[in-house]
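Take a look at the structure below.
With one protein chain withheld, the remaining protein chains of the complex are depicted in position.
Right after this comes chain A.
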Amino acid sequence: MMNSAFRNVHFTASRLINPKPFSSSILHFLPLCSGDVSHRRSNPLRHRNSVSPSSFSSFYIPMAGGDGQVSLSLEKQFENFRVQLEESAALREQIRAVVMEIESATRLIQANLVLVHQSRPIPEVIEKAKEKIVDLKKFYGRLAEILQKCPGQYYRYHGDWRSETQAVVSQLAFMHWLETGTLLVHTEAEEKLGLNSLEFGLETEDYLTGICFMSNDLPRYVVNRVTAGDYDCPRKVMNFLTDLHAAFRMLNLRNDFLRKKFDSMKYDLRRVEEVYYDVKIRGLISAGDQEIQGQS
């Protein structure tokens, strides 16, 4: 290919001394179907406007030039790309649709959970929330199905459900803590959502971020519980959060979003400690309770 170009160099150089229209050699390179060759020669700037109209998919004119074979394989490749990328764009649309459903289920759960701040009995609140968890399980199942169409590409689309999942984890963990006073661990969270780490799992970092979000809600809960007369709550939350914070300190984090969220946990802990202190010095915690404090 290049040899022909080099053969032409001498020929071209001699022409330079006596410029003639390059028409014959230019046509060799330019697309035969494109009608504005003359425009290009005289005014390259006009070419800018003439590029777009011919490229809409409905009347896309393939190029056939002197390098016939080459152009064709090049076009085929890009045609291929278009098809593949359209498929992945369509997949993304499907994913977005399901994620929006996850988001609205999450909002419904949240509307329920916030009732604990108003002293609604916990079992009742949790019952209602659990109904919505069933829906969530369904939606994640649907996501897993969609992703089976493109095996191995979980992480390509993972950003599309990352923040919603973190919110879900924080809700599940909060509910779990209300029920049991303990931390919902990663594997249990995965189970609750019907996920499994082999095909479509719960990303560890999403889990950890979700736990940090849960901790963000605890100070508010404690404050409202005390207002409602539950003076034992601050101690429990404080112990829990202290343990949680200590456990988190075992992690080596990068300076990313998770790290930021972890940093905010110490402020949550501080706030809970303050509430605990307020309650304690005013003698609101009764003697029986102080005995237990010694144990935990």
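We adopt the following convention: a residue touches a chain if its C-beta (ideal position, glycine included) is under 8 Å from a C-beta of that chain, and two chains touch if they have at least 3 such contacts; residues count from 1.
One rule holds for everything that comes next: contacts and distances are computed from a predicted model.
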Of the listed "Signal recognition particle 14 kDa protein", "Sorting nexin 4", "Glucose-6-phosphate 1-dehydrogenase" or "Translin family protein", the name UniProt assigns to the chain that isn't shown is "Translin family protein"
Contact with the hidden chain, among A:104, A:182 or A:264, goes to A:182
Checked against the full complex, the residue among A:100, A:134 or A:247 that touches the missing chain is A:247
Contacting the left-out chain: of A:84, A:104 or A:196, that is A:84
Per the touch rule stated above, chain A touches the missing chain via residues 1-2, 5-6, 8-9, 12-13, 16-19, 22, 25-26, 29-30, 40-41, 44-45, 47-48, 51-52, 55, 57, 60, 63, 65, 67, 70-71, 73-75, 77-78, 81-82, 84-86, 88-89, 123, 152-156, 158, 176, 179-186, 188, 204-205, 208, 228-232, 236, 243-244, 246-248, 250-254, 286, 288-289, 292, 295-296
